[in-house]
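Quick one: this structure, given as structure tokens, is what I'll be asking you about.
Of the protein chains in this complex, one is absent; all others appear in place.
Letters A, B and C mark the chains as written, and numbering starts fresh at 1 in each.
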Amino acid sequence: MRFASDNAFGVHESMLAALRRVNDGVAVSYGADEETRSVERRMAEIFECDVTVFLVATGTAANAISLSTLTPPYGAVLCHPESHIMVDECGAPEFYCGGAKLVPVPGEDGKISAESLRHVLDGLIVGEQHQVQAAALSLTQVTEAGTVYTVDEIGVLASMAKARSMKVHMDGARFANAVVATGASPADLTWRAGVDILSFGATKNGAMGAEAVVLFDRSLSDDFMYRRKRGGHLISKGRFVAAQFQAYFDDGLWLDLAGHANKMARRFADGIEVSNVARLAYPVDANEVFVFMPGQVHEKLQKSGAIYSSWPGAGPQDERRRRDGEILARMVTSFETPESDVDDFLATLSDHSS
Amino acid sequence: MRFASDNAFGVHESMLAALRRVNDGVAVSYGADEETRSVERRMAEIFECDVTVFLVATGTAANAISLSTLTPPYGAVLCHPESHIMVDECGAPEFYCGGAKLVPVPGEDGKISAESLRHVLDGLIVGEQHQVQAAALSLTQVTEAGTVYTVDEIGVLASMAKARSMKVHMDGARFANAVVATGASPADLTWRAGVDILSFGATKNGAMGAEAVVLFDRSLSDDFMYRRKRGGHLISKGRFVAAQFQAYFDDGLWLDLAGHANKMARRFADGIEVSNVARLAYPVDANEVFVFMPGQVHEKLQKSGAIYSSWPGAGPQDERRRRDGEILARMVTSFETPESDVDDFLATLSDHSS
Amino acid sequence: MRFASDNAFGVHESMLAALRRVNDGVAVSYGADEETRSVERRMAEIFECDVTVFLVATGTAANAISLSTLTPPYGAVLCHPESHIMVDECGAPEFYCGGAKLVPVPGEDGKISAESLRHVLDGLIVGEQHQVQAAALSLTQVTEAGTVYTVDEIGVLASMAKARSMKVHMDGARFANAVVATGASPADLTWRAGVDILSFGATKNGAMGAEAVVLFDRSLSDDFMYRRKRGGHLISKGRFVAAQFQAYFDDGLWLDLAGHANKMARRFADGIEVSNVARLAYPVDANEVFVFMPGQVHEKLQKSGAIYSSWPGAGPQDERRRRDGEILARMVTSFETPESDVDDFLATLSDHSS
Partner (left out) sequence: MRFASDNAFGVHESMLAALRRVNDGVAVSYGADEETRSVERRMAEIFECDVTVFLVATGTAANAISLSTLTPPYGAVLCHPESHIMVDECGAPEFYCGGAKLVPVPGEDGKISAESLRHVLDGLIVGEQHQVQAAALSLTQVTEAGTVYTVDEIGVLASMAKARSMKVHMDGARFANAVVATGASPADLTWRAGVDILSFGATKNGAMGAEAVVLFDRSLSDDFMYRRKRGGHLISKGRFVAAQFQAYFDDGLWLDLAGHANKMARRFADGIEVSNVARLAYPVDANEVFVFMPGQVHEKLQKSGAIYSSWPGAGPQDERRRRDGEILARMVTSFETPESDVDDFLATLSDHSS
């Protein structure tokens, strides 16, 4: 019953095999190796367009460097108040952007709403020297609430940003889960809907430490290159990161792994929906399940060995929904979550309800 | 005849085994795992004192974050004009330190001289608000010239820095090679000589991407922790970096690998010393060999398939030593450089001399 | 009927006289002059304690440099969502702090409430590396809503901050108006209530360009000195800024000027209170009057030549209070606002109501 984080799991077997495969002879270091170039070609196929790809080791780096190529120091990054870049990166975007401001744009279920975006944009006046200038919109896909933006939703928000000459970033730490969830093509979910730069994570979905930044707006490439090096994120033996992405894409492994995780979350959610003890806090679109449950149920579950996070639920809508005595909990399923973990959890929960 | 870089080689077999070993079940993510804690304990044994250890993926990160814990934005980092942090990190230390200044302190053979350090310190007046304030001294061990500071040399420079209330950083990207070269204990080479914080690299010596920052001054720990996260260098599946260090230390592997690299460099240097075509530019203390050779010899070697770097040799003393028509070349030996590569090179060189 | 801003007025006659007085012979430049030292002594008398004083030319500089001495790059500055540092400084605090985050702490009438502060502090966990760390509390006195914190209110908020080892900053761009409004001593309003560093403005109250930063926590002095120079805020002919403060303090001029401005605002507010067209949005404690009025009244007033700002009123409580068709307007009275301006405005308003 391990649902703490998709990062708590190890790596998929094929990753280890890939590392071994590329460990042969010498290679040009610092990202100029053949393995890295081949990943760029694979990405171009997946996204059906020319792209520039930079590999880094962490999602925070992918997000923060990306945003720094879009946002001047006096710029504003618009993002959901509960987004990872706002809450969980210790100010990394502000650091990389040279002190830019992250401006919260709220919305239900972890998604920025068009109405909020309009309101925030109205308050940030173009050319007003006393204010930070709206420069980038960052969308998290899968969101921090485990929900998924549709292609249309992305298009609407991105076009509002574009109308203000802003750039659009997507934090795709769980991008594979979103692709599976929507059934949409990677291209439709990104550049065709207006995304300029994508943090494409593999780590949470079975890799060891492999995150790609995919630039659809290739004019940003040089700027990204220097900012990556300067951030200490140019990896010397780059082929070992590239190898992980090769394994990730071979035979559609990335979609298989995400598909499994999503399926386990669906199974979990189905169980919650019929439970009379707990209830879902958000729609379950991908591999995260947010649950309201009475505090005493939470305590019993933890005693039974269930591992998951009680969630701060900072947003006002969470507070509004929460009933007295309830806590909000987050369960994450992963590429290797066994059905039995889900079933055991639901059975334990069911015991408590009686 | 592959001497381009120690980063161009792959990883030692035991690294792959270690990655496999720790890939079992779930672990706490973000550096709180048991593997990481055990690396800290191993470091404490190696350095004979309590230390705080942070693991990161690149040497640039290790250096830049370390320096940022020592240096305020209005501070100066004193370092050799040819040091990696000065020349090869695209301004990473300046970025992490919030715009501090790197002040060059020259010296022969890649080493800061005590005389230069005194001169530079005399020019930086304590309390003079128009000037940056000397805050950190950074020593590179092995130096960029392939030479090694003795314990006494470190002690002299560090004590001059301490007398000014400065902190001392050591860039130990090739620390293992320095330990082997000097025969000194890790403790004598670092904190006993005045070093406060060490970038302890493993990547160049057989690891995949594993650098440790060792804090002898543990009061810096909290500051380091936040700066690492903020720089995007907190690795989620941290056990896979820790595992590399475990393998690195098991049965003294790190010293064996460095010992081999140093031995190959010695063999190389011995061949150069008896050559009548090329000559050594610097003493060969560790695993780098700098060679002056006529341009036409260089061309022939490259045609023969020898891989190495022609070196800018920015320093005035290089220029002074270089004869007309000569180029400066850097050859690096690694943990898996075969004797035959060295011998082939020397034989090729010998052919050219006739 | 000029109520746009206290910055729109010129300078008090005594300022020009003071500039002339000190323009005699040579003086040590860069703040080491005798005039500047005498200002520091005067401040020590006014605040009844030893202080370090730095003079700068703008309030934004005073605030941003002050905050940068309190807040590490990974720190958070807690402030009201409508505060000047949050809304009107184009990210200056983030810039000076190296990318710190400003975290909004709401409250009615422009004041941070103790309840909100507790809630925000609960959400920022000490030692949690994924989060920015609460480092400074910034209080604006007079607030952006024209209200004034009482000595007790400051004490409560400051002690909550101190319990978390945070430092307390006060943005006193209109500090004189607050002293007059409360009748409290400058010491009681600041360090005795827990304030560590004060931006003490004179520009809005009759000076030309003179802002003092008063450090009650003198351990921050060196850090401040370098950061000021580095920000370009060390003024070479410093005696001309110091002279303005001398004139400001001579014969209690600062309190007389603020007293007049406050009195004019009171007269204004009294008129609004009896009006049946407009109504006060906030209590009028100092020299700013916020008024709700119907849009058509606003248009007529402007046609009559009344100069004031329609105010965004970003806060949810403003929106809640605002009635359909109303706008929120800000009127500022200054040291030289004539009674006739106030009376003319009220008369014009009265005409509209009929």
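Keep this in mind: a contact is a pair of C-beta atoms (placed from the backbone, for glycine too) under 8 Å apart; a residue touches a chain by one contact, two chains touch by 3 or more.
Computed from a predicted structure; not experimentally measured.
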Quiz item: Which of these, C:74, C:95 or C:149, touches the one chain of the complex that we don't see?
Solution: C:95
Quiz item: Which of these, B:2, B:42, B:80 or B:101, touches the one chain of the complex that we don't see?
Solution: B:101
Quiz prompt | Touch criterion as defined above, residue of A:12, A:111, A:174 or A:229 at the omitted chain | solution = A:229
Quiz item: Per the definition of touch given earlier, which of C:29, C:296 or C:310 contacts the omitted chain?
Solution: C:29
Self-check item: Residues from chain C at the interface with the omitted partner, ascending
Solution: 2, 4-5, 7-11, 16, 19-20, 22-30, 56-65, 89-92, 95-96, 203-204, 208-209, 226, 229-237, 240-241, 307
Practice problem: For chain B, enumerate the residues touching the unshown chain of the complex. | Solution: 73-74, 87-91, 94-95, 97-102, 123, 129-132, 312, 314
Self-check item: Residues in chain A touching the chain absent from view
Solution: 30, 72-74, 98-99, 127, 129-130, 133, 222-223, 225-230, 234
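Convention: only the chains that are shown with their structure count from here on.
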Exercise. State the chain with the largest centre-to-centre distance from chain A, centres being mean CA positions.
Key: C
Quiz item: Between chain B and chain C, what's the gap in Å when you average each chain's C-alpha atoms?
Solution: 51
Quiz item: Between chain A and chain C, what is the separation of their C-alpha centroids in Å?
Solution: 41
Quiz item: CA centre of chain A versus CA centre of chain B: separation in Å?
Solution: 35
Quiz item: Got the chain C residues that touch at least 2 other chains?
Solution: 73-74, 98-99, 129-130
